[in-house]
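Apart from one protein chain that is not included, each protein chain of the complex appears where it belongs.
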Amino acid sequence: MKNKKYNFVIDVDGVMTTGQFIYSEKGKVYKIFGPHDSDGLKMIKNKVNIVFITADKRGFPITKKRIVDDMGYPLHLVTEQERYNYIKEKFGFENTIFMGDGIFDAPILKECKFGIAPKNARKEAIEAADFVTPSRGAEGAVCDACIEIKRRFLENEKL
Amino acid sequence: MKNKKYNFVIDVDGVMTTGQFIYSEKGKVYKIFGPHDSDGLKMIKNKVNIVFITADKRGFPITKKRIVDDMGYPLHLVTEQERYNYIKEKFGFENTIFMGDGIFDAPILKECKFGIAPKNARKEAIEAADFVTPSRGAEGAVCDACIEIKRRFLENEKL
Amino acid sequence: MKNKKYNFVIDVDGVMTTGQFIYSEKGKVYKIFGPHDSDGLKMIKNKVNIVFITADKRGFPITKKRIVDDMGYPLHLVTEQERYNYIKEKFGFENTIFMGDGIFDAPILKECKFGIAPKNARKEAIEAADFVTPSRGAEGAVCDACIEIKRRFLENEKL
Partner (left out) sequence: MKNKKYNFVIDVDGVMTTGQFIYSEKGKVYKIFGPHDSDGLKMIKNKVNIVFITADKRGFPITKKRIVDDMGYPLHLVTEQERYNYIKEKFGFENTIFMGDGIFDAPILKECKFGIAPKNARKEAIEAADFVTPSRGAEGAVCDACIEIKRRFLENEKL
């Protein structure tokens, strides 16, 4: 960890997923994750501290299965209201790259080192971001983000 | 309730969902709900009386799980044929904002205080509406609607 | 039945559905049906003989559940190779309106009274059709078709 200068904090829903919830009469049962993102993250994970956050308490077991069990990254449950302070206190904004798609993500996208919004983000997030990915969430948006992070911050670093 | 001047009556299918039904050989088992709508509704729920209606009897347990159990809003089963009179008698059109996407919704969208159609609505609903959301159903259409309602009707009210 | 001049023969997959199959390790388990189509069919069903066909043997129980059990229309399993002769012999082309989206549907779309392709159809079907719906399959394509049939063939008939 000590040689990882940057943190990459990623909101899950709408960024790693389509943002949609498939419901049965028993509740929220499925989420839709996309291709390429796992490949993109592998490209930068040795140089960047990758952390996922989610505000979705009910869908947490689904998200945990994908992010923690299958992909091997840390995941924290943080409400949208607490998100700004959580990132500020835990990581600081100076060396943190943040990717999010919602209204509550806009102030974080503005404050952090580099703010990334997926193409499908709310207008408020798009306007606050430094970079908007050409792909939508669950269609390669996080892969796009990783390529941009590599190009912009890691080119002179040994990977 | 007494200080809530406006009603916001929302049709579920095609507005809160993609309008699609995922079928197995056992029948209609899933619906696809989207992001941001819950956040949008929270922004206005203290000032607006929010009520959901649906004509989908077979999918009612799925809809109820999402709208009533998980989100906490009232939901009424009303056929498309009864919908116009139901809203007229229960809420009146004068202070009712209505959001719907179907052919049967067009006359209600015309009569009510403010008619909203999601981007994916039938042409008949689009033409009858006062406002068409930039997002599709299950992609933030109800969040768009809430922001527009806030801007247009609630700016001078304390929220 | 005797006063029904026209037959409306509808291919299910890609017309009433997105054309996609959701697979688990146990096989083809779900299909995605769309909104508005049931409303559209109700508008014309007293004047037009509505029949569904499908070439999907493995997904037949799913299709049957939606079309026969839940919507109440007849459904026949006909292979794509047999389809042309099946329609010719069972209904004749003279008073048959056909809606299909595939390569094998093109010759039927050309021969029948009025050929309809959904927006998402294969190029071969689009080119052979008399009318292409503004909506895609499972997004209202059959509702579009019913409105066009009503306008073009049933306006002078009492519905």
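A, B and C label the chains in the order they appear, each numbered from 1.
Note that a contact is a pair of C-beta atoms (placed from the backbone, for glycine too) under 8 Å apart; a residue touches a chain by one contact, two chains touch by 3 or more.
Keep in mind it's a predicted model, so treat the numbers as computed, not measured.
The missing chain, though absent from the view, touches A, C when the full complex is examined. Touching the chain that is not shown, out of C:Asn3, C:Ser24 or C:Asn156: C:Ser24 (per the contact rule at the top).
Subunit A residues in contact with the hidden partner, per the touch definition given at the top, are 18, 22, 29-36, 39, 61-62, 64-66, 69-70, 134, 138-140, 143. Where subunit C meets the missing chain, the touching residues are 13-14, 19-30, 58, 80, 101-104, 120, 122-123.
One rule holds for everything that comes next: only the chains that are shown with their structure count from here on.
Between subunit A and subunit C, the centres computed from C-alpha atoms are 42 Å apart. The set of subunit A residues touching two or more other chains is empty.
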